[in-house]
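Below you'll find the structure, written out as structure tokens, and then a few comments.
Selected chains from the complex are presented in situ; the others are not included.
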Amino acid sequence: MFYCDKRLQYPVKVENPDPIFARMLQQAIGGVEGEIRVCMQYFFQAWGSRGPSTKYRDMLLHTATEEMGHVEMLATAVALNLEKAPTSLQEEGAADGVVGAVMGGGSARHTIEGMLHRHLLSTGMAAFPANCEGVPFDMSHIYASGNLAADMYCNVAAEATGRTLAVRLYNAAHDAGMKDMLHFMIARDTMHQEQWLAVIEELGGHEGTLPIPNSFPQSKEHQEFNYNFFATARDGSAPPEGRWTNGPSLDGKGTYSVFQNEPLGEEPVLGPARPDSGAQNEQIG
Amino acid sequence: MFYCDKRLQYPVKVENPDPIFARMLQQAIGGVEGEIRVCMQYFFQAWGSRGPSTKYRDMLLHTATEEMGHVEMLATAVALNLEKAPTSLQEEGAADGVVGAVMGGGSARHTIEGMLHRHLLSTGMAAFPANCEGVPFDMSHIYASGNLAADMYCNVAAEATGRTLAVRLYNAAHDAGMKDMLHFMIARDTMHQEQWLAVIEELGGHEGTLPIPNSFPQSKEHQEFNYNFFATARDGSAPPEGRWTNGPSLDGKGTYSVFQNEPLGEEPVLGPARPDSGAQNEQIG
Amino acid sequence: MFYCDKRLQYPVKVENPDPIFARMLQQAIGGVEGEIRVCMQYFFQAWGSRGPSTKYRDMLLHTATEEMGHVEMLATAVALNLEKAPTSLQEEGAADGVVGAVMGGGSARHTIEGMLHRHLLSTGMAAFPANCEGVPFDMSHIYASGNLAADMYCNVAAEATGRTLAVRLYNAAHDAGMKDMLHFMIARDTMHQEQWLAVIEELGGHEGTLPIPNSFPQSKEHQEFNYNFFATARDGSAPPEGRWTNGPSLDGKGTYSVFQNEPLGEEPVLGPARPDSGAQNEQIG
């Protein structure tokens, strides 16, 4: 279960509110690279964690709880960036000096055009769980597979795209307070990337974890095709050479090679449609 | 651009058609761990690939093209598994001996109950791009971030959950043809997991790639908090020890430690609502 | 604007309620081939109708209004089919004789397994705007393009898949009342398919309407490639002969031929990533 603290994990200050930056921050709240995603992903991985002891479950709970505080910081930042946002398309709205200044002299109308309209129409100048285009967060992005190693890589992927997003926001930002908040979040993403990779390390690295899931005997997979790069181009070019085209495999269990893709199967043959299946007469055998 | 071949990449045979297994296979077509996802993810990563040469772009194109052939195999397998599926809830439908045999004596009605109804009602006994619950594939799951290392981890995540799914399907299957098809696909997933990790290796491993993106100077992130595990429990327990709680960091650039999470910020203060913002009178300053 | 009548357009009777058939009927309510879709599609086409006179606008309004009554009939049919549905997984639930009889002796538990659970958990035994798998209707399926001919083909597509669905439901049904309701709806779909094709006829048939939009001068399109079938197979087979591979085109403005697809363009070259764009260092030019 959980407890809250009214104070934020880290200071959130906005000196020059900017409704366009509020829109950008939404990606870090409700985007697929955002904080709701990692928070909920770590929670669901924890709640479904089976074996080997509760070590990883506990770690996941700690970090998921931290991430909830990040969502809070970002939602606060959005609301603060919307403090001076305009509410009317009428020309008198342009008189709002503060917005005008931020906008480089643009009118209220101009500002509204670039804002998420739902900040004005649906939330009354506050954050909502959607991305920077206003697309609501869809929880199918919570990856929790029941396989510990697979989940760790899902988490690395989330934190790698997440830190990339945070860096882009930092580069786009003009407000010192926002840059300060983001430089904290970027630091946390640095740690979180490593945290999940450290679990892979603990589990034996590539040799210990690959192929995922390692509980399926490789003798049952088609061993003629499990370490070949399949080349599919028909433009006369050879595939590029790389660590994956020859030499021992990363898991130490095979040798890479190149296989020119060709059909090993036949043209498929499906039976005709049944008379009562809603097909056209011509399709019925 | 692309060319097709009417023959399948690998044989797809079904001796004992099973509409319930057809439903399961849909997860490998239109599920988030499925083949449309990896196919399209690799294509979009290739088409947006910038630097360092076209090496990774080319590799991605080869593999994306291979994956399209996997979607074809699975769609064929679904159609073949639906060949004897019933079309009516009426009792006479139970006379369909073939289905009855597969189902362990169950009636046509019983079989329909367990099927995806859309196989009967929408597709006329064929595959469609949805998962095993009938939820259509949503292309927000195509991760292509513009950061090469982040994308590689997105791909490892996709192949790790993908092979886990394929193994589960293999374990659930009862038909020799289906097991044969899946044991080929599982082998391909083995290779693909390594292929993307091999790119990381080529780029210098953890030290060369972390933190992602490595183009953001770490001097700009909050260096007090970039290698600490934040403990958030308030139940008196210490966080579990792990590779991530002490010792040198995986990227060789810091030292892990534990930080007891506490509020570094203050309680947020938002301004009152504007008079024309649709709030209640009581909220207006 | 609109008026209602408490009576149904056509009788809806259910003698043997069947929760599994209630699930199937949901496809005709909230499926992409269903009645909400055609109702709303015709309304939005009408409300955005521009030129040539209000003739087609008026026709669309008439039929959209009729379709709303079809949604009502189907929603009523779902509720009636759920009248005897079980509410408990406990064994005593099996004592519900009526359900047992319909189900061929199955228990209440068995019936719940095949039902849409949301009929029990979310609606209290009533219809909802989702399909037979419980996926909510998504209004992106309302096609209204602003081009009259394109819209008519969207409507033919909707009624063709719609009548196919209705026929499949008829074939699956066991209740005389349900068959009666459906044989009315199938008749209406017959008319509606023709209604939209008759508009094409009025507009001059293929010669008058193709290519859609006919307001774009064909001199501006690439006239070397506007009547060729592009063959893309690389398996040594020739493409099948058909009405579309030779002879005069349907619109009377060209001649069909076959073109073996080959790259007319070059390998694309994208610039390197910008230093501040969140890429890896290796991608930056």
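When the chains are written out, they are named A, B and C in that same order, and each has its own residue count from 1.
One rule holds for everything that comes next: a contact is a pair of C-beta atoms (placed from the backbone, for glycine too) under 8 Å apart; a residue touches a chain by one contact, two chains touch by 3 or more.
All values derive from a computational prediction rather than experimental measurement.
Counting every copy of the one repeated chain, the full complex in this structure comes to 6, with 3 of them shown.
Heads up, the rule we're going with is that only the chains that are shown with their structure count from here on.
Averaged C-alpha coordinates put the centre of chain A at 12 Å from the centre of chain B. Centre to centre, using the average C-alpha position, chain A and chain C are separated by 32 Å. The geometric centre of chain B is 28 Å away from that of chain C, both derived from CA atoms. In chain B, the positions touching at least two other chains are 3, 5-7, 54, 87-88, 124, 135, 145-147, 149, 212-213, 215-216. Note for the complex: chain C touches chain B at residues 18, 20-21, 23-24, 27, 31-33, 103-104, 113-114, 131-135, 164-165, 168-169, 171-174, 232-235, 237, 261, 263, 267-268, 270-273, 275, 277-285.
Listing the residues of chain B that touch chain C in their complex gives 1-7, 47-52, 54, 87-91, 107, 109, 112-114, 116-118, 120-122, 124, 133-136, 145-149, 203, 209, 212-216. Chain C meets chain A in the complex at residues 164-165, 167-168, 171, 234-235, 263, 276-278.
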